[in-house]
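Structure in structure tokens, see below.
Missing here: one protein chain of the complex. Every other protein chain is in place.
Chain naming follows the written order as A, B and C, and within any one chain the residues start at number 1.
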Amino acid sequence: MREAEKKDILQRLKAIEGHLRGIQRMVEEDRYCVDILKQTRAVQKALQKVDATILENHLQTCVTRALRSENEEERTCVIEELMDVYHLIDRI
Amino acid sequence: MREAEKKDILQRLKAIEGHLRGIQRMVEEDRYCVDILKQTRAVQKALQKVDATILENHLQTCVTRALRSENEEERTCVIEELMDVYHLIDRI
Amino acid sequence: MREAEKKDILQRLKAIEGHLRGIQRMVEEDRYCVDILKQTRAVQKALQKVDATILENHLQTCVTRALRSENEEERTCVIEELMDVYHLIDRI
Partner (left out) sequence: MREAEKKDILQRLKAIEGHLRGIQRMVEEDRYCVDILKQTRAVQKALQKVDATILENHLQTCVTRALRSENEEERTCVIEELMDVYHLIDRI
């Protein structure tokens, strides 16, 4: 990962950690369930943005390199991995 | 798309269409809401499997071709498109 | 389900069926994968709107009736069912 992206992702993960501690306080203070749910959802949304950054970086580096390779197995393997990521994200 | 995949996808879309007509009958017959919801979800799951097949085919053909190209713009463009596809998933 | 809602849901399911037939034509005509994916996603989104209408109706009728009942088992049962619906929808 490029240094700028790494720093950005680490900052965002740090912020999410703080957010999570805030949610723990809300639970301790018996705050309204629906308000807590809104915050746990906000954390999940923030994590999804981190995922998007990591995935974009992965496509630009590892996937591009593998698909440009002459090694067919390497190409097949990176596509299988991308399908796994799709299934990880894919949810209903 | 290869002929075998095309045929498979068309068959599955046809089956989903039949499933949808079944759901319409359930609504007409005043069937229990939760049973109807289970069926509309099953249709969505079936559509996601179709999506997975189309995406895998896309990665193996268009994306591989574009990322192997010497044209940097083409490479950037196919990655942006893929990010859209992954974001589409996140948004459903 | 009230007649107005039933009619509305049936109309929307009918429209979704038409949309699905359009997607089959796109596949037959070898249209671009990403354009097809956008359409299957649109169908899933439309189905989720149908789900929301059915769920709201369910909450206003069956769930309200069950939770107002003096029968504890009936109350427990409707909540378990709602959790099932949540898990059906809940996806990551």
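In this section, contacts are C-beta pairs under 8 Å (C-beta built on N, C-alpha and C of every residue); 3 or more make two chains touch, one makes a residue touch a chain.
The structure presented is a predicted model; accordingly, all values stated were derived computationally and were not measured.
Q: Of C:His19, C:Lys38 or C:Arg75, which one is in contact with the hidden chain?
A: C:Arg75
Q: Touching the missing chain, which residues of chain C?
A: Residues of chain C in contact with the hidden chain: 48, 52, 55-56, 59-60, 63-64, 67-68, 75, 79, 82-83, 85-87, 89-90, 92.
Q: Tell me where the left-out chain touches chain A, residue by residue.
A: 1, 6, 9-10, 13-14, 16-17, 20-21, 23-24, 27-28, 30, 32-34, 36-38, 40-41, 43-45, 47-48, 50-51, 54-55, 57-58, 61-62, 81, 84-85, 88-89
One rule holds for everything that comes next: only the chains that are shown with their structure count from here on.
Q: I'd like the Å distance between the centres of chain A and chain C, where a centre is the mean of that chain's Cα atoms.
A: It comes to 28 Å between the two C-alpha centres.
Q: Find every residue in chain A that makes contact with two or more other chains and list them.
A: 89-90, 92
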